[in-house]
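Okay, structure first, notes after.
One protein chain is absent from this view; the other protein chains keep their places.
Showing chain A:
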Amino acid sequence: MIGFHLKKIFTDFSVDIGFSDPSRGGEREGRGHLTVLFGPSGTGKSLTLNMLSGIITPDDGYIWLNGDELFNREKGINVPMRKRKIGFVFQEYSLFPHFTVAENIVYGINSKADPKKKLGELLELFRLNGKEEKYPRELSGGQKQRVAIARAIASDPKLLLLDEPLSALDERIREKLQQDLLKLKSFLRIPVIYVTHNLQEAFTLADHIIVVNDGSIVESGEKEMIFLNPRKRLTAKFLGVKNIFPCTVAETSENYFICDFDGIKVKTNPDSRFNEGDKAFLCIKPPDIRLIINDKQVDNIFEVTVSHVIPLEKTQRIFLKFPRTRFNLIMDLEKLACEKWKIELGDKVKVSMRKDRIFLAE
């Protein structure tokens, strides 16, 4: 169980991040719990890991780990790195280049354990059998990172930190390593904090997500909650929501809200955070915008003009212009559907958005 609040001030950047492990006392007590620090590059995520591990000393704050205080500025506590019992996996592997795979892993095993037995288990777990005598320079990127993870957990850490461990790897290897990490998570009984700016990685691995921007927390919560219903505009933006429009809550009722953006009225589900007249952001994911073929009555029907079409891997991204506004609506449409309905530049089309698929953000 971990809790921390860390502050660090630089001339042009500062970090102020606090977190308390949600597994504490909850149903996940005693189980591995993976928290993803998610956000764009250069927002202080890695810096937070460096402060937790003791590589960088915070200017202020505290760190608790399983009832032990690792850092407390006020009390003058700053446990050195080697005594923190924290496993750390670096982005660029940081293996010992002059040691073999086996030597790298054994280096982390503490003297009480049976190193041979433990080495065998870790080699097995990370699919490294047969690579024991290889040097890091003889391994692929994925293999190197597997050695690095094995080495980090060999020391029986009380907390595991992973700093963008998959970002240097190609897609195929990344997916395999994600499977390894999920397997590891299933039996690891310690909190894990994982830094990434990759949305898919965050979704696959996280139990809990902390969205970070500019050195502070934008929003944090259980993965499902954050992904399905982000409450902040920045979270929606980082999660890839393309349609975010400033709006005013024009009408409230028990069953729906009417929001107004640039004269366009949009019906949404009610949201207890907002009252009539409040400013908010309307967020709509591109796949949630539907083309209307027949005039079946649904929520939020708009007539728009196709202004751009960008082909994506499986879909076409279609930019739709509202009449008399500066806003573009972005919709993703299957390529087949595009061909079937002959969507072309300049076409006028009708689209709809279900009110329960639109959410409001602060």
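To be clear about the criterion, contacts are C-beta pairs under 8 Å (C-beta built on N, C-alpha and C of every residue); 3 or more make two chains touch, one makes a residue touch a chain; residues count from 1.
Rule of thumb we're sticking to: contacts and distances are computed from a predicted model.
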Name of the absent chain as recorded in UniProt (options "Putative dimethyl sulfoxide reductase chain YnfF", "Molybdenum transport system permease", "Nodulation protein E" or "Spermidine/putrescine import ATP-binding protein PotA"): "Molybdenum transport system permease"
Options A:Asn72, A:Ser94 or A:Asn229, residue touching the unrepresented chain: A:Ser94
Hidden partner interface residues of chain A, rising order: 53-55, 80-88, 90, 92, 94-98, 107-108, 110, 135, 137, 151-152, 154-155
